[in-house]
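Yeah, one chain of the complex is gone here, protein chain that is, but the others are all in their spots.
Naming follows writing order (A, B and C), and every chain is counted from residue 1.
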Amino acid sequence: MTYNIAILGASGYTGAELIRLIAGHSSMKIKALGGNSKAGQRMASVFPHLRHMDLPDLVTMEEIDFSQIDLCFCALPHKTSQEVIAKLPKTLKIVDLSADFRLRDPEEYQRWYGNPHAAMEQQAEAVYGLTEFYRDEIRAARLVAGTGCNAATGQFALRPLITAGLIDLDDIILDLKCAVSGAGRALKENLLHAELSEGYHAYALGGTHRHLGEFDQEFSAIAGRPVKVQFTPHLMPANRGILATVYVKGDAQAIHKALQSTYVEEPFIDVLPFGEAPSTRHIRGSNFCHIGVTGDRIEGRAIVVAALDNLTKGSSGQALQNANLMLGIEETEGLMMAPLFP
Amino acid sequence: MTYNIAILGASGYTGAELIRLIAGHSSMKIKALGGNSKAGQRMASVFPHLRHMDLPDLVTMEEIDFSQIDLCFCALPHKTSQEVIAKLPKTLKIVDLSADFRLRDPEEYQRWYGNPHAAMEQQAEAVYGLTEFYRDEIRAARLVAGTGCNAATGQFALRPLITAGLIDLDDIILDLKCAVSGAGRALKENLLHAELSEGYHAYALGGTHRHLGEFDQEFSAIAGRPVKVQFTPHLMPANRGILATVYVKGDAQAIHKALQSTYVEEPFIDVLPFGEAPSTRHIRGSNFCHIGVTGDRIEGRAIVVAALDNLTKGSSGQALQNANLMLGIEETEGLMMAPLFP
Amino acid sequence: MTYNIAILGASGYTGAELIRLIAGHSSMKIKALGGNSKAGQRMASVFPHLRHMDLPDLVTMEEIDFSQIDLCFCALPHKTSQEVIAKLPKTLKIVDLSADFRLRDPEEYQRWYGNPHAAMEQQAEAVYGLTEFYRDEIRAARLVAGTGCNAATGQFALRPLITAGLIDLDDIILDLKCAVSGAGRALKENLLHAELSEGYHAYALGGTHRHLGEFDQEFSAIAGRPVKVQFTPHLMPANRGILATVYVKGDAQAIHKALQSTYVEEPFIDVLPFGEAPSTRHIRGSNFCHIGVTGDRIEGRAIVVAALDNLTKGSSGQALQNANLMLGIEETEGLMMAPLFP
Partner (left out) sequence: MTYNIAILGASGYTGAELIRLIAGHSSMKIKALGGNSKAGQRMASVFPHLRHMDLPDLVTMEEIDFSQIDLCFCALPHKTSQEVIAKLPKTLKIVDLSADFRLRDPEEYQRWYGNPHAAMEQQAEAVYGLTEFYRDEIRAARLVAGTGCNAATGQFALRPLITAGLIDLDDIILDLKCAVSGAGRALKENLLHAELSEGYHAYALGGTHRHLGEFDQEFSAIAGRPVKVQFTPHLMPANRGILATVYVKGDAQAIHKALQSTYVEEPFIDVLPFGEAPSTRHIRGSNFCHIGVTGDRIEGRAIVVAALDNLTKGSSGQALQNANLMLGIEETEGLMMAPLFP
C-alpha cells in the first residue's frame, strides 16, 4: 500500500529533509508540496540537490486537494502553522514540525512565543511527538506535534534519570552545542559563513530559549513536581548536529544503567559503553542518537552527553518516525540509513 | 537472493563508505571485513558511526573463508592491492578501488606509480570501472578496476565531447577542486584541520598527478590519437566533493547537446540546463554527478563544470554500481539516496 | 605628524579591515566613521572585535567636518560611492574602495555596472590603485580608485608576462577561488554557513564578472592591443583569501624570471622558488601576495598561482598602502604584520 503525502513549507531545510527521507521510503508518495512564497517554482530550482527526483512543483496551500492526502507534514514557521492547521480538514492526519502544538497549556505557549494560541481545538487533540516516550498516543493520534530539536536531545538524556529518581532535580545544567541549520534558512547576519565559520558563541543565555517550555512541561510531568533546568545553547560552526552536555548530581553508574535499560530495545537510541562520549560526526544525516555517561572526579556527579542530527532525529526524521506509527507502517521504515562520515 | 560480500581495507574512508551504502542495499550481506592493521577490533570502535549495524569484527585476510563470498571489494592502498588480489581465488568476483588495475599498460603503471606491476595475469582480465562507458564489459567481468575519483569527474565532462569530435584535443584544461577525504585517512600535516580549514592551494602541479595516467589512456583511446590534458588539482577546506572546471575550445551549445544526449538515460548523471553551474553541496553523500555548460564571452570557448562526491560516485558508489552489474542486480540498487543538504 | 582620517562605509567588512589596519599605524588617527544605515551606533556594537579601540561613533556623512580630515577612505557600495564622492570637498584626498572609479572609459563603466557614470569630473582625475604599477601617479593623486580584489590578484600574476611579451595573449585562463568575505556582509542565501560550508561552486561563468572590465582595460593598455582573458571565479568555503590559478602559453622558466625581476624590490609581493605553489593559509590577514610558477608537462605551457587576502592586499591593505603614498608616509607603514596561521 502506498500513502499519499503532502508537505507544507517544503522550501525550508526541514521540508527538504523530509523529501530526502521519503525518497528512501517504500510506501509513501509525495503528492503535493506547499510553499506559498515560492509557489509555482520547480523543486529543482529551489533545492537543486533534489533535481533527480520526480517531485510536484511548489503550490499554494489553496491549490492542494487534501481529500487525496493520507498524511500532511507541516514544516511551517510557528504561528503560521497554527493558522494553517486550523483550516485543514479535521480528519486529515498531520505531523506538525513547528512549535505551535508542543505546549499543552496555551498560557505557557503565549508566555514563550508571544502570541495567543490560535488553534485551541486542535491543541486539545495534539500529542507530543517524542516518539520513544509517546508511542501509543502517537499511533492513535490525528495531530502530532514534533518536538524542538534541542528539547528532544535534552529529554533523551534526562527523562530516564528523572523517571528513576536518580538525580537532584534542582541542579540540572544543559550546555548545548547546536549546528547552524537548526536556525533554518533565514537571512541573518550571524548565520553568514563569514561570521560563523571560525567563530562560536552562546546565545539565549539565562533561560530565555523557547525550548525551555518543553523541558519544563515534560520534566515536571514526569517528576510530579515543578522541575526547572538551566539550558544554554551555543551556535557552532557546523551545519548539522546537536551535542548536549548535561551536568547532573547522581550516581554515574546507576545513571548509565537506567539509560541502557530504557533504550535497550530502541532502534534509534544507542547508549555507549560507560565512559565513552559521542560526537556529532557519528550521527550526521541519520536518525540515531548516541548517549554517553561518565562520572566526574567529584563523587556523586555525572556527565551525560547526547548527540543527534537536528534536521533528522531532531526534526524531520522524528516526524517521519511518527508518521510511520500514525499510518501503521513499520516505525523504522525509511530511517535506517547509516550516518554520513566523513 | 542475498549475496555475501567481503570488504578488504574496511578501516579506511572508502571502506566505511561501502558499508554505509550496503546498509541500504536489499540483497547484499556483509560477511567479512578485512583490515590487517586493525584486525581483531570491532567496527563500532573503528567507525562509531556504524555502531548500530550488525557487522563482523575486522579480521586479517587469512581468516576470511572466500569460498563463502560472492563478491569482494578491495579498498586497499595501491601496490598492496595487487599483491593481495594476486593471492585471492581466481574465480572470486572482485571490485578493486585502488589504482592497481586501472592502467592497461604495465609500463604506464610503473611510470605513474613507481613500482613494477605485480599482478600481470589479473591485469589482463581487468575491466576499467567507469560504469556509464563500460557497462557491458563490467557485467561480464570478474575483476573490475574502480577509477580514480578525479579521473571519473573529468571523464564525465569530457568523453562525450571527444567522442563527438567537438573540441580541440590539444587545448583541454581541467582545474579540479577536491575535498580532503579524497586523500584518505592518512596522518599528514596538510590534512590537519588547523592547516586546511581557511586555507586552500594547488598541488601536483604541472602534470604530475597520477590520475593523468587514466586520462591519457582513456582519452587517447576514444580519439584514436594521443591526447594530453592539463590537469591541476586543488585541495579544498571541505570533506566531500570534487568540482571539475573544464576549459575547452568548441561550440558551447553543441557541447551541451552532446552531453545531454549521452546522459539522457543515465540514472546518475544529470546535465543541467544550459548556463547553469553545479555545486558540490548538491551531490554530497549521493551517487549523482551534476554537469553544467556555459559559453565564454570569447567565441568558440566553453566551460564545462562537473560535480560529484569523491567517496560515493567517485569511489565506493561507483564500486557498488559495478558490483550490482556483476551480480545481475538492478544497477541502481542501494544508490538512489538523495544528497545530504545542508 | 599625525593625519586625520575619515572612513565612509565603516560598517562593512572592508571598513572594519581599514580600522584594524589603522589600529597598528603610527601616524594616522581615525576622526570620523560614516555609516548612514547604522548612524548613531557605537562601533563596539557593530563590530565587537574593535571594542578595545577608542573609536568615534558612526555618524551620517553630513555630520562629518571634512575640513579637519586629511584623507578619506570610501568603503561604500558602487554607485553610492560616485554620488557621495561627487559631493565631497574637491581638495580632499580620497581612496575609494568601490568599483566606481576603476574604469577610465565611462561607457565601459556603464556596460559592466549597468548605471551611467555619475561623477565624470572626478573620474578624470582618478588614478587606478594597483600600487606596485601606479606608484608615481598615486603619490601625486587626489583620488585613487582601489582595484577589485580578483582584478588585483590576476594582475599581479599576469602584468609582468604581458609587459615582457612572454605569453600568448589570446589564450589566458584565470580560474579564481575566492573566499566569501569578498562578497561583503550582504544577506544572501548563498552566503549562509549552511549553504557554503562543505559546498563550493563556480559563479559568473562565461565572462560576466565585472572585474573583467579591469582586466580588459589594464591588459590591453600594456599590450597595446585588445586582450581578453577567460576568468571564472569560484566561491570557497573559507572567509579570507583569493587563489588565482592562471593558465598561460609561454616558457615557464622565463615567466618565473620575469616575475622575480619585476617584484624583487617589492615589499609585499613574494615570488616563490620555481615549482612551489602558494596557499591562502600563508597570507591570511596580511598584505602579502605569494606567487608561484610551474611548467606543465606539455611543452610551452605554464601555470602561475597567486594568493592574497581579499580584504587586505585585495582591498583595505591596498587602500592603506595607497594612502601612505598620498600622504608622504613610508609605503609599508601599518602593513608589515605577519599572516595569521593557523
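Heads up, the rule we're going with is that a residue touches a chain if its C-beta (ideal position, glycine included) is under 8 Å from a C-beta of that chain, and two chains touch if they have at least 3 such contacts.
If you're wondering where the values come from, they're calculated on a predicted model, not measured in any experiment.
**Q** Quick one: which of C:K29, C:R51, C:R111 or C:K188 touches the chain that's been left out?
**A** Reading the full complex, the residue touching the unseen chain is C:R51.
**Q** Considering the whole complex, which of B:K87, B:K188 or B:R225 touches the chain not shown?
**A** Here the residue in touch with the unshown chain is B:K188.
**Q** Among C:H117, C:R159, C:H234 or C:R281, which residue is in contact with the omitted chain in the full complex?
**A** C:R281
**Q** Touch as defined at the start, partner being the missing chain; which of A:T80, A:S220 or A:T245 qualifies?
**A** A:T245
**Q** Which of these, A:A86, A:A277 or A:M336, touches the one chain of the complex that we don't see?
**A** A:A277
**Q** Please output the residues of chain C touching the missing chain, sorted low to high.
**A** Chain C touches the missing chain through residues 13, 16, 19-20, 23-24, 47-53, 181, 197-198, 239-240, 267, 270, 278-279, 281-286, 288, 290, 311, 336-342.
**Q** Could you pull out which residues of chain A are in touch with the chain that's been left out?
**A** Interface with the chain not displayed, on the chain A side: 171, 173, 175, 177, 194-203, 205-208, 212, 228, 230, 232, 234, 236-241, 243, 245, 247, 275, 277-282, 284, 292, 294-298, 301, 303, 305, 307, 341-342.
**Q** Go through chain B and note every residue touching the omitted chain.
**A** The list for chain B reads 13, 180-181, 185, 187-189, 191-198, 237-239.
We take it that only the chains that are shown with their structure count from here on.
**Q** Tell me whether chain A and chain B, two copies of the same sequence, contact each other through the same residue numbers or different ones, using over half shared as the line for same.
**A** Comparing the two copies, chain A and chain B contact each other through largely the same residue numbers, since over half are shared.
**Q** Based on Cα centres, what is the most central chain?
**A** Taking the mean of C-alpha atoms per chain, the most central one is B.
**Q** Round to the nearest whole Å and give the separation of the Cα centres of chain A and chain B.
**A** Chain A and chain B have C-alpha centres separated by 36 Å.
**Q** Please list all residues of chain A that touch 2 or more other chains.
**A** 13, 181, 197-198, 239 - these are the residues of chain A that touch more than one other chain.
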